[in-house]
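What follows is a short report on a single structure.
For this depiction, one protein chain was excluded, whereas all remaining protein chains were kept in their positions.
Note that the chains are named A, B and C in the order they appear, and that numbering of residues resets to 1 at the start of each chain.
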Amino acid sequence: MNSEIKRIGVLTGGGDCPGLNAVIRAVVKTAINKYNLEVVGYLDGFGGLINNMAKKLTVASVSGILPRGGTILGTTNRDNPFKYPMIKDGERVYVDMSDHIMDNLKEMGVDALVVIGGDGSLSIAKEFCDKGLPVVGVPKTIDNDLSATDVTFGFDTALVTATEALDKLHTTAESHHRVMVLEVMGRYAGWIALHSGIAGGADVILIPEIPFEIENVCRKIKARKVQGKKFSIVVVAEGAKPLGGEMVVQKIIEDSADPIRLGGIGNVIGEQLEKCSGMETRVTVLGHLQRGGSPTPFDRLLGTRYGAHAVKILMEKKFGEMVSLRGTNIESVPIAEAVKVLRRVSPDSDIVFAAKSVGIGFGDE
Amino acid sequence: MNSEIKRIGVLTGGGDCPGLNAVIRAVVKTAINKYNLEVVGYLDGFGGLINNMAKKLTVASVSGILPRGGTILGTTNRDNPFKYPMIKDGERVYVDMSDHIMDNLKEMGVDALVVIGGDGSLSIAKEFCDKGLPVVGVPKTIDNDLSATDVTFGFDTALVTATEALDKLHTTAESHHRVMVLEVMGRYAGWIALHSGIAGGADVILIPEIPFEIENVCRKIKARKVQGKKFSIVVVAEGAKPLGGEMVVQKIIEDSADPIRLGGIGNVIGEQLEKCSGMETRVTVLGHLQRGGSPTPFDRLLGTRYGAHAVKILMEKKFGEMVSLRGTNIESVPIAEAVKVLRRVSPDSDIVFAAKSVGIGFGDE
Amino acid sequence: MNSEIKRIGVLTGGGDCPGLNAVIRAVVKTAINKYNLEVVGYLDGFGGLINNMAKKLTVASVSGILPRGGTILGTTNRDNPFKYPMIKDGERVYVDMSDHIMDNLKEMGVDALVVIGGDGSLSIAKEFCDKGLPVVGVPKTIDNDLSATDVTFGFDTALVTATEALDKLHTTAESHHRVMVLEVMGRYAGWIALHSGIAGGADVILIPEIPFEIENVCRKIKARKVQGKKFSIVVVAEGAKPLGGEMVVQKIIEDSADPIRLGGIGNVIGEQLEKCSGMETRVTVLGHLQRGGSPTPFDRLLGTRYGAHAVKILMEKKFGEMVSLRGTNIESVPIAEAVKVLRRVSPDSDIVFAAKSVGIGFGDE
Partner (left out) sequence: MNSEIKRIGVLTGGGDCPGLNAVIRAVVKTAINKYNLEVVGYLDGFGGLINNMAKKLTVASVSGILPRGGTILGTTNRDNPFKYPMIKDGERVYVDMSDHIMDNLKEMGVDALVVIGGDGSLSIAKEFCDKGLPVVGVPKTIDNDLSATDVTFGFDTALVTATEALDKLHTTAESHHRVMVLEVMGRYAGWIALHSGIAGGADVILIPEIPFEIENVCRKIKARKVQGKKFSIVVVAEGAKPLGGEMVVQKIIEDSADPIRLGGIGNVIGEQLEKCSGMETRVTVLGHLQRGGSPTPFDRLLGTRYGAHAVKILMEKKFGEMVSLRGTNIESVPIAEAVKVLRRVSPDSDIVFAAKSVGIGFGDE
């Protein structure tokens, strides 16, 4: 056992993600059952560290939270302690609160920290580690776009939500001979669109990694019509870009008769497809539904493994590292390396090969 | 048995609705198994009648369709045979195709018709009945707003979709201390909003039948904050109206800083609530997801009962009538009466009493 | 308002049923929000009344329980306070604890009681009412077999569980050319079997109300084989009986080569069908899965309406009555009448007509 670490803090940062509670529960139970530690939960991400808002977590505190979405600790996308916004003399200034936090932690007897968060939160965790605080990380991204781990929790739940939406749109598209467009999350990486598109039987998948031309998408839809398939399903990642990029999108919006209907790339594409195919087209933006709900068994399990091993690597003094899944094993990697590289869809990957083989178009040809 | 009716036609009209296939299956199986009839399915609603697009339906044709959403016959919201749009001398004229259809039916030996559709389709069915065609109806409305029947199929499935969305939004709202607005269907009647709002634990439900004032909604959300509930869930029927109606909505859009984000009442309300409550607010428009997907057991059962009894009342020569559910029994009522009266939420009903008793606000006080 | 009732007790009795928490939540919120009452929850059914185990219930106590199965108050199938088993002089005697309970209630200042339970619990509730205690009831039966109300909460959830099981068995039956038997609940009434059987596309449904002959079931399965349908799905209510009843079942068990596999009617029928059809047959007993899980939106809504109106009729002094659903309205009826009559499937009902029309056999012909 570790003679120095007796009380640890845990916090969740960044956007919501199904499985956060599974991680928290495993951190708390492992710390108490296995290593005889005390656990303090900080509320609302790094904001809780700054304002010293915390509560003691016991085994009873985490009872029953495994199947629940969200995080019992609260979270936020704001609040970087190294650049905390304050009003001084009527002006907004950014203050480094990290020393203040280090003092707070010492005062509360918190010896180490488990940070559950995305690349933003993990970068902050790394900075605290550099200041001498024992910190380990648990990676969190609904987009599954972190190269340092094969999968992140929450992704499978989002995938199920997106695929169920496609299953629902499918029958209506078929009955009404419509083009149905579904916009899903994925600003820089198209994993949700790619996986749900294949699983949901989409005809076209548009992702940031493969720039599309709207003419190619139209041709695909018309070709289906000729084959007697009088409907099409198009999945669009929110970060999908046409060849030529933003300027093209802007042009489309300006040319639009009804700008108020537009708002995201999904609506832009929907309007274009209706025009060029002459088919009724409907757009659905899945939005926050993808971040909520009870985590799938896969995500509950992965969250539990992550949480238990985060405490384990902490006790093994692997400070500055984060847990990660490689194949079937949990490992750990330095946060510094992990947050550097985005995991993006490779157009040459076996998944894209499979997608194209079953007839899915990406608008690139 | 009925000596005259030997071959019947069936068609589905209007918007998509989970359970249509269950009705079609029951019509076909009952006609063949029970009454030794032949069945012809017309494609794409009344359009199929006009263009004589049909296929013979056997027990094999409907095998496996019970759990599937959509309609194997196709459907459309257009195509009134009594006012069919055509281009004549370069101008659009509306032509009465009903005699043409009566001839077609006679030629194909189709003696009677089962029309599955909403008030539009049922009104057309009634007109054909008045022309001497034996017709019976099966009521269809996802909004459950038909006074002549206690429940319509498809509504329960839409309710599950909307409630699952609320369950998902709930955890994120709580974790992020947000106001979450969900816009659901219901142009003239707020049944989906009311039922899903109660089932999904909403804090505010806004429906067409109870005009709201945005100030009341804001006060409710702020009151929750004071009680330590740092989030709120608001369900809005697409037809919800503020006291003062359309003009108020128009005013809000004009005042908006970001009109492009707006589009429906959900977004309008979301913007207002963010302003007045000072809380992060997110809006989700559920849209077409509510019309799709595998029907719930309730809807499969109700669709099956409707379909079987539609053929039964046809054979009993109850022409011009439609099937309906009263309490636990299937009955039949004249279409003429049925399509006249909308079933709307009564502010004095026991459901609204229950909703208010558990603390749900309607923006009316 | 009522000047006499200031504090009410609530308890749940009998078997588990999804929606109990929805009722409790509505009782508590309605009592506090609407009528300014205090609420005490008794634990583990009438046992809590006997042993005076109770806790104060506030709005916070019931926060978040709406979507959760089970009951936060605990429940039990035992413990009739009028015939409470005790050991006296080494022998089991049955003691009337009701006066003791009346004293306890008075001492704790509990003026009235809401009893949520099946016919057993409601009969006890009625007896307390006869002793002068203001009591109202909320009916609970997963089997939906109470004639005094159109539907009871929990039934829809059980129906979904059973239908999902049938959907799963369907694909395997078809792939493997098997007979799949599913045993569901329903000791005296076959509602779950009937509704799930129709919704799940079963080929045969066996229920207590329609005695079956195994030869008829076999003939049906063989007829399907001849038609090229190389599999069959059979749903059996646990209380289904062959013509001739128990003796026939007993005979089958004695004749069986492998008595250890048998246990319920489902297994008995499975063995018979394997023998007579020559097809691989598999039996699944759904059991307790039908009583658990998050209640469906329908059950959450019905539970909420029941709970809110139970308090309402209590305040209206309708003592000795229970809430009930008639058509689309909540009403109230005397418990005394309600518990007398079982609601059973009528072989002449429109549902059985629909089932037979789509080709489902009941083993009666």
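Quick note on the criterion: contacts are C-beta pairs under 8 Å (C-beta built on N, C-alpha and C of every residue); 3 or more make two chains touch, one makes a residue touch a chain.
Predicted model, so just to flag it, every value in this text is computed and none were measured.
The chain we do not see here touches A, C in the full complex.
From the options C:V114, C:V285 or C:V323, the residue with contact to the unseen chain in the full assembly is C:V285. Interface note for the absent chain: among C:K131, C:H177 or C:K340, the touching residue is C:H177. From the options A:K140, A:K241, A:H288 or A:H309, the residue with contact to the unseen chain in the full assembly is A:H309. Interface note for the absent chain: among A:G278, A:P297 or A:P347, the touching residue is A:P297. Take chain A: the residues that touch the chain left off the picture are 25-26, 29-30, 33-34, 59, 66-67, 150, 156, 159-160, 162-163, 167, 195-196, 198-201, 296-298, 300-301, 304-305, 307-309, 311-312, 326-330, 349-351, 353-359. Chain C meets the missing chain through residues 12, 16, 18, 20, 44, 68-71, 74-76, 161, 164-165, 167-172, 174-177, 180, 259-263, 282, 284-285, 287-289, 291-294.
Going forward, only the chains that are shown with their structure count from here on.
Under the stated contact rule, the graph of chain-to-chain touches is a line, running from one end chain to the other without closing.
Centrality by C-alpha centroid: the chain sitting nearest the overall protein C-alpha mean is B.
If each chain is reduced to the centroid of its CA atoms, chain A and chain C end up 42 Å from each other.
Averaged C-alpha coordinates give centres for chain B and chain C that are 31 Å from one another.
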